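A single protein chain has been omitted; all remaining protein chains appear in their positions.
Take a look at chain A:
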Amino acid sequence: MNNFATLRLLDRFAPLFRRAGIDYSMLRLILGLKLTMDTRRVPTVFAQSKIKEGKNYFIRSLWIYALYGLAVIPFLFVDNYFFQLSIIFGILMFILMTSMISDFSSVLLDVRDRNMMMTKPVDQRTISTAKMLHITMYMSLLTIATTGIPLVVSLFVNGFGFFLLFLAELILLNFLILMMTALVYFAILQFFDGEKLKNIINFMQIALTLGIFIGYQLVARSFQLTSLDWTFTPAWWQLFTPPVWFGALHEAVLTGERSFFVLVLAVLAVIIPVIAMILYVKMIPVFESSLHKLSTVEQGKEKRTNRLKQAFLRFIAPDQEERNFMNFSFAMMKSEREFKLKVYPQVGFTFVIPFLFMYTNIENGSFEALREGSSYYLFYFTLLVIPTVLSMVKYSGAYKGSWIYAAMPLRDRVLIDRGLTKSVLVMFYLPVMLILAPVFIWIFSGRIWLDLLVIVATAILYAAICTLVLNGKSLPFSQPFSVAQHQEGIKAFMMMLVIGGFCLIHVLFNNWTIGLEIYLGILLVAILIVWTLGFRRIRLSK
């Protein structure tokens, strides 16, 4: 447990730590423990009695960051330091910040450390230093993976001076990100309790994931649109955008630009990370002690029951037991953070997809042509949320709670599946549909109302099929997330292709005069059959 390459590297700096008053052998012990645990970070599904010495999964995932990093390379060929590096650092900061928040929040906010180590004869500074080194190690690996190739390219394209400066700036950037994250968490913890912080982190993760999704689309498109001719115009807001500081630093050092504003920005690039670093070190004890809030529970607010919602639920699920499972699913899907992280970004993406396609259409024709055309079939994309969500509902972070299914006197297994399917439709499909339908009607006029109705009916039928295919016999929220493997993704993807089939049938019936009415009728009958007999089959085959 104490023979990691990183530790042996660190050993060379041991005197340095000792001089700083840090108990190096303790530091090494703690870091060794942390690294050992990291190799086992992937949660074990079932309590294993023998350990398979796992590989460090973090290191295995680094190649993805190398791919991300490639996005930076085109900008190395631009002939304007300012613009070039602002963009490059903008991208890098985004990538690193995202992973900092999603992968290292847990490390930064680990409360166990405090209770475990503070009660032992180890001083606070050694513990804090160990924590910081632990994160720094990973941040460095991540940074190297992301920027390794661009750095080498820059050495050949932009010269040695550029390369060195780039490298130095990356180190500063790392400081800045680490400190910023810690300080933001610290600030949040001052005002809110731990649950709120976890929710905010979860929200940021979701937002950033969605940001990546959409960002890539936009970046890809903006290349076609804008010619890359940028000149620098100073503006006050640049004082608050770290990527621009680094651009300015390059400009100042490499071109000898000496205008006052550029110098100010360049100085910021150096000074702010250093100040943040000092501030962080000074604040560590306060930060650590405010972490205790993470484990305190604040009384939740009482939720008022919404009568309208109650009535609606009563309408779509008259059976009380089935409604009970609907409410249970609602509560789980709303509160389960990991579920939200996996599902919400994709739901958000569903809002955008149809318009991305329309946008491409408009580029090729006019808006008028679009309105007259048949792009309203893009409404079928709203169905994507259904397999996305349904392929995830059988997982839960608290899957062990599923013993209740076995212990409770369940009248009928079908009620669980139907309640679940309905809750997914209500919670995810309904909002997407209700928001996009008016937009579509505004774009394509009222002539498409019957088409939309057909698509909504399809959604109801499709949701039942998805539950049958994707969930089969498994109970909702009854398996740990780590089982969520690729085959699940493949199944969900196959189900997405089915949407195309439905769309095709729709197009065919549309060629008929009263084809749509007939098709709608067929769909309603199919819904009736699948929602009753189809669900029955799960139970029978059990």
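Definition applied: a contact is a pair of C-beta atoms (placed from the backbone, for glycine too) under 8 Å apart; a residue touches a chain by one contact, two chains touch by 3 or more; residues count from 1.
The definition used in the following text is that contacts and distances are computed from a predicted model.
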Choices "Alpha-ketoacid dehydrogenase subunit beta", "FMN reductase", "ABC transporter ATP-binding protein" or "Hydrogenase 4 subunit B" - which one is the UniProt name of the chain not shown: "ABC transporter ATP-binding protein"
Given A:36, A:474 or A:510, the one touching the chain that is not displayed: A:36
Chain not shown: contacting residue from A:121, A:318, A:409 or A:501: A:121
Those residues of chain A which, in the complete complex, touch the missing chain: 1, 26, 29-30, 33, 36-37, 40-41, 44, 47-51, 111-112, 114-124, 289
